[in-house]
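Taking it in order: structure first as structure tokens, then the write-up.
All protein chains but one are shown at their positions in the complex.
Should a chain be cited, it is by its letter among A, B and C, assigned in written order, with residues numbered from 1 in that chain.
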Amino acid sequence: MSTVVENHTDATMNITVLYFASLADEANCHDEKVEVKQTTSLTELYEQLSQKHRFSRPQSELRVAVNDYFAKWTDEIHDGDSVVFITPVAGG
Amino acid sequence: MSTVVENHTDATMNITVLYFASLADEANCHDEKVEVKQTTSLTELYEQLSQKHRFSRPQSELRVAVNDYFAKWTDEIHDGDSVVFITPVAGG
Amino acid sequence: MTDNVHGQSMNIKRSIDEAYSIAERDGFALLDTDIDENRLKKTLDDDSCGAFVCFEGRVRNHNNASNVNRLTYYGYEDLAINQGRAIIKEAKQRFEITHAIAIHRIGALEIGDVAIWVGVVSSHRYPAFDACRWILDTIKADIPVWKQEYYQDDSSKWLSNNG
Partner (left out) sequence: MTDNVHGQSMNIKRSIDEAYSIAERDGFALLDTDIDENRLKKTLDDDSCGAFVCFEGRVRNHNNASNVNRLTYYGYEDLAINQGRAIIKEAKQRFEITHAIAIHRIGALEIGDVAIWVGVVSSHRYPAFDACRWILDTIKADIPVWKQEYYQDDSSKWLSNNG
């Protein structure tokens, strides 16, 4: 049992993150692959990347998409998922 | 004085009347020239023509135009005017 | 017989070019042939305008429960032009729009033909929507155009928008 838990905690997942608009400017890239702990939430993922790239927008101003659909910040992510943080849009 | 009044009463004016839609069907013509007493009102003109052509619509259902502009039923008409009684329209 | 008394109301007295010139200058005209939407749109081009809204009213194949084969529009052209000018002028006072233009077609129309076209341009989108709808409603209420619908059994009926 304890071994399984250990495995879970140490296990990681690979997430592809795409950047658009001002986030692409701040990250200075269009996409990147990140390896994170298995149970990382979307909120934690943004927090980590925000520290890395010094994003100016707080999470509260963003929406998030997983695998090309809008998602809730509380949705779980899984290995191989693609995640996009969406700054306020400006179409039309 | 009395002569002048007599003249006024006997004087006539020539009015051109155009017909559209169901009024044209009932009058069986597109236009006609009518000679009426000098002081004939629009209401009286419609009454006279309604008797002549047996129009089925009462004046209350119609609007009236004088010289190619909508007019009020109380507007005066003058010799040479063109008058059109407008049944409910159906554009669009 | 019917054709004789209505014949003059099925055609415009002006030339097609004259009708488009009047529409461009005053915002409204009657036409007795296909409405050239691109020609009307061109008159609305304006670099200050971010919004263009247009409405096309087409002859549809049914009205209430009846199948419609075709219909004929009749117009009182001179009054229509005078009243149309007043409508477009009022629309420009009521709404924050830059320009508006509308054409109503008369004569015999088939299913799918465009009977009326209204186009509006403005800086922002809501006034263009509001003005386009108001102009259409006001044309339907006030412009002296009448229509007769013909049904599959060859019967016909005068229609009215109100009253």
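The rule is short, and it goes like this: a contact is a pair of C-beta atoms (placed from the backbone, for glycine too) under 8 Å apart; a residue touches a chain by one contact, two chains touch by 3 or more.
Computed from a predicted model, the values in this text were never measured in an experiment.
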Who does the absent chain touch among those shown? A, C
The listed residue (C:43, C:72, C:123 or C:156) that touches the chain absent from the view is C:123
Hidden partner sits against chain C at residues 45, 47-62, 111-112, 123, 125-126, 128-129, 132-133, 136
Where chain A meets the left-out chain, the residues are 18-22, 24-25, 27-30, 61, 65, 68-70, 84, 86-92
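Just so we're on the same page, only the chains that are shown with their structure count from here on.
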Centre distance in Å when chain A and chain C are each reduced to the mean of their C-alpha atoms: 54
Rounded Å distance, chain B centre to chain C centre (Cα mean): 27
Could you grab the centroid distance between chain A and chain B? Build each centroid from C-alpha atoms only and quote it in angstrom. 78
Which residues belonging to chain B are in contact with no fewer than two other chains? none
Residue numbers in chain C touching two or more further chains are none
